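The complex is shown incomplete by one protein chain, all other protein chains being positioned as in the whole.
Chain naming follows the written order as A, B and C, and within any one chain the residues start at number 1.
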Amino acid sequence: MLDETARGVFTIAVTPFRPDGALDEESLDRVVEFYLEKGATGLTILGMMGEAGKLSAEESLTVVKRVTARAPVPVVVGVSSPGFAAMQTLSRAAMDLGAAGVMVAPPGSLRTDDQIAAYFRTAAEMLGEAPFVLQDFPLATGVQIPPKVILQIVEDCPTCVMLKHEDWPGLEKISALRAASNAGARRISILCGNGGLYLLEEMLRGADGAMTGFAYPEMMAHVIAAFEAGDEARARDLFDAYLPLVRYEGQPGLGLAIRKHTLARRGAIAHPTVRKPGGSLSAATIAELEALVARQEARLAQLG
Amino acid sequence: MLDETARGVFTIAVTPFRPDGALDEESLDRVVEFYLEKGATGLTILGMMGEAGKLSAEESLTVVKRVTARAPVPVVVGVSSPGFAAMQTLSRAAMDLGAAGVMVAPPGSLRTDDQIAAYFRTAAEMLGEAPFVLQDFPLATGVQIPPKVILQIVEDCPTCVMLKHEDWPGLEKISALRAASNAGARRISILCGNGGLYLLEEMLRGADGAMTGFAYPEMMAHVIAAFEAGDEARARDLFDAYLPLVRYEGQPGLGLAIRKHTLARRGAIAHPTVRKPGGSLSAATIAELEALVARQEARLAQLG
Amino acid sequence: MLDETARGVFTIAVTPFRPDGALDEESLDRVVEFYLEKGATGLTILGMMGEAGKLSAEESLTVVKRVTARAPVPVVVGVSSPGFAAMQTLSRAAMDLGAAGVMVAPPGSLRTDDQIAAYFRTAAEMLGEAPFVLQDFPLATGVQIPPKVILQIVEDCPTCVMLKHEDWPGLEKISALRAASNAGARRISILCGNGGLYLLEEMLRGADGAMTGFAYPEMMAHVIAAFEAGDEARARDLFDAYLPLVRYEGQPGLGLAIRKHTLARRGAIAHPTVRKPGGSLSAATIAELEALVARQEARLAQLG
Partner (left out) sequence: MLDETARGVFTIAVTPFRPDGALDEESLDRVVEFYLEKGATGLTILGMMGEAGKLSAEESLTVVKRVTARAPVPVVVGVSSPGFAAMQTLSRAAMDLGAAGVMVAPPGSLRTDDQIAAYFRTAAEMLGEAPFVLQDFPLATGVQIPPKVILQIVEDCPTCVMLKHEDWPGLEKISALRAASNAGARRISILCGNGGLYLLEEMLRGADGAMTGFAYPEMMAHVIAAFEAGDEARARDLFDAYLPLVRYEGQPGLGLAIRKHTLARRGAIAHPTVRKPGGSLSAATIAELEALVARQEARLAQLG
């Protein structure tokens, strides 16, 4: 079961599809292996970048079953939903299938502090004993959750064990939450998203690792390892080597197609297909990507 | 099967719940009877005011099955969904269970004309032969669909047979669409929402009726009947008698609780329960509602 | 100077333009007379429906100067602005010219409770001694201000003397604020907007009157007078007589053109011109409006 001590790299897993849009279960197995090889200490499935919203309820269960059966690491399942009934149904099924916890993002209609806190109290009640990750991603959800509301949720909901942090800007938020836990609030795990674009500063502020899906997940593993070994200079060298591509993959909307293209190029999935609505890459984009990868490889070779 | 000739009152059906939040199937039967008695020529289920987003996939199917089995009128099923797979799954099941058509609202992420038209082309492809209603409700969806894009969708998608019109303001849109069909565009059915607040003017502009769920659905039936009988003065007298309550029920968010309270008061459902998150009415609201209903009854009695 | 005891009808004044879009100062004088004749106990200028955003800084001052010079009642000046410097400049000039107070709506970028409270603390500091009205209009601003944040602002800012209430739904908010002032919080004036659509219920909940610009401002004056005279039945009869037109004028965007057309029809302004971007009325709209006015006059004649 997921708890507040979770650390490292929880890779946000893609959901592979065949060219005709059908779920590609073999590639799902393969990409799970790939993530584990590249240093994942956990996996997060059915997130936004896992195209969760595009799956039928049955397909979602297939993904959960397949991944939990195979992965020897904790699996977090995204269960965000327009309504609590669907959230509860999926959460129960996922936990029964061996998930370590679930992840919930707030619906875009929430505005005031009390609305947000009340939403998570009800969600926690619906989820029962399942540990949950609070996903804080204002760019995607439109919901701004100030630190004091996160702390209220942590206080109200003992099953809230982790923050998936991807506010932007968000570094001060990590500092505020860590100051609060140093002053006595329950300390939860903070894993950071945003494609890893601020990973180094996030670690410096007190994050416990990353939860993101950059197509070179070894970046997060190696940067965090160097950082935790006290070698900040090497952590920065590694980070900087990957940064041009992190930035390029970070383009909203387009980013997922770039990520899947790269994963297919690396052999981690068979097809780069993004399910409809979702595009393919232009020749110009592919050429830009190739140039970035070539430079990245050269630079990593120099670093040794 | 639903087609472009649909007219009259397609009542937006509530989904009744027990006080503990469970689906109340007996009340569902009862409220269907009630709607039919009050003049419904069709029913629309699993719409926004049917709390579709709060149901599990299984509950949604239960509602479809129960209503289609009982209603001798066309049943339209709301299938709007964050993704096409869930939309397709529900649509197929609904049509197999005897639905006459389905209804689709655009996701809030759409902005440009081409994005909107492309979305409905893909939706129509996914829905296959199922006739569909285009729900145009910018206040709820955030998506503004200009008349020329509606006409594009009508041209692109032969299965688009009806517009659920609730743009606000929206009267000029009806005029524009009717001018276009008079000039040769395919004429689809236009049924209007917004709780009936502009019903009279909508009929004058060329609408074919109403698709809304005001707790006195006989209002829509009687106003349309008087209007179609050429008695505009009586249509206005009736409309004006109900207007104070139409206005009061039209409060966003709160409106559904008012509607369910009124339906429970009229015996159409057993409990006024709105599923979480959703509130109950304050004593002040209930008192205001009672005062409005008492005046409405007095005024209708005068009209005869 | 405006204070917490303000009551009655603060009419939201239109800004009249000539057909070529130039400010029509003679009509401005005339419409001020008209509002006073129809029972205004105050005037609010440069509000959203006063097309404040479409005026140059110089034109804004012309309007303030002309109205304050002429009106023997308190004049509130809308000073909402993207930045505090422009707000301060206009507020100072307006107060120097004899305004009784100013009105501030929050910018759309505010989200969390603390952001909203902080914004008004800074605004109050910038406005100095000028009494201000807090405009709470989420449908237009996108900012939701819960009662506890309004109470925080009232506590933080002694110069906040009035709430322009147009949350929707908003009746429970009035009740919450009145309960708080009954329990010891400073009681500020609450005048209600939304075109008067909920005026009766707002008065029942404890509002002190209306601040809105419906083209028949005598409606608000007469309804409030009947209500304060204890004759609720007559208040409701009057309200209901005007309601079909209140509803019709309440169409967002289009409403201002309808209002100006009606005011021109009544002789209160010379031209119905809405400044660019802003449209004119179609023949169908004008016909609908005429029908509503004719029925309204007949019904008022019956009421005596």
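Just so we're on the same page, contacts are C-beta pairs under 8 Å (C-beta built on N, C-alpha and C of every residue); 3 or more make two chains touch, one makes a residue touch a chain.
Small disclaimer: the values here were computed from a predicted structure and weren't measured.
*Asks:* Would you indicate which residue among A:S109, A:T122, A:S181 or A:T285 is in contact with the undisplayed chain?
*Replies:* Counting the whole complex, the residue in contact with the absent chain is A:T285.
*Asks:* Which of C:A86, C:A185, C:A225 or C:L300 sits in contact with the chain that's absent?
*Replies:* C:A86
*Asks:* Have a look at A:S109, A:T122 or A:S175 and name the one touching the chain we're not showing.
*Replies:* Considering the complete complex, A:S175 is the one touching the chain left out.
*Asks:* If the hidden chain were put back, which of C:P72, C:G184, C:G230 or C:P277 would touch it?
*Replies:* The single option touching the absent chain is C:P277.
*Asks:* Go through chain B and note every residue touching the omitted chain.
*Replies:* Interface with the chain not displayed, on the chain B side: 111-115, 144-146, 148-149.
*Asks:* If you put the missing chain back, which residues of chain A would it touch?
*Replies:* Listed in rising order, the touching residues are 168-169, 171-172, 175, 197-198, 201, 204-205, 236, 239-240, 243-244, 247-248, 251-255, 282, 284-285, 288, 291, 295.
*Asks:* Touching the missing chain, which residues of chain C?
*Replies:* That gives, for chain C, the contact residues 51, 53-59, 82-86, 88-89, 108, 118-119, 122, 275-277.
By our rule, only the chains that are shown with their structure count from here on.
*Asks:* Quick check on chain B against chain C: do more than half of the interface residue numbers occur in both copies, making it same, or fewer, making it different?
*Replies:* Because over half of the interface numbers appear in both copies, chain C and chain B meet with the same residues.
*Asks:* Where in chain A do residues touch at least two different other chains?
*Replies:* Within chain A, no residue touches at least two other chains.
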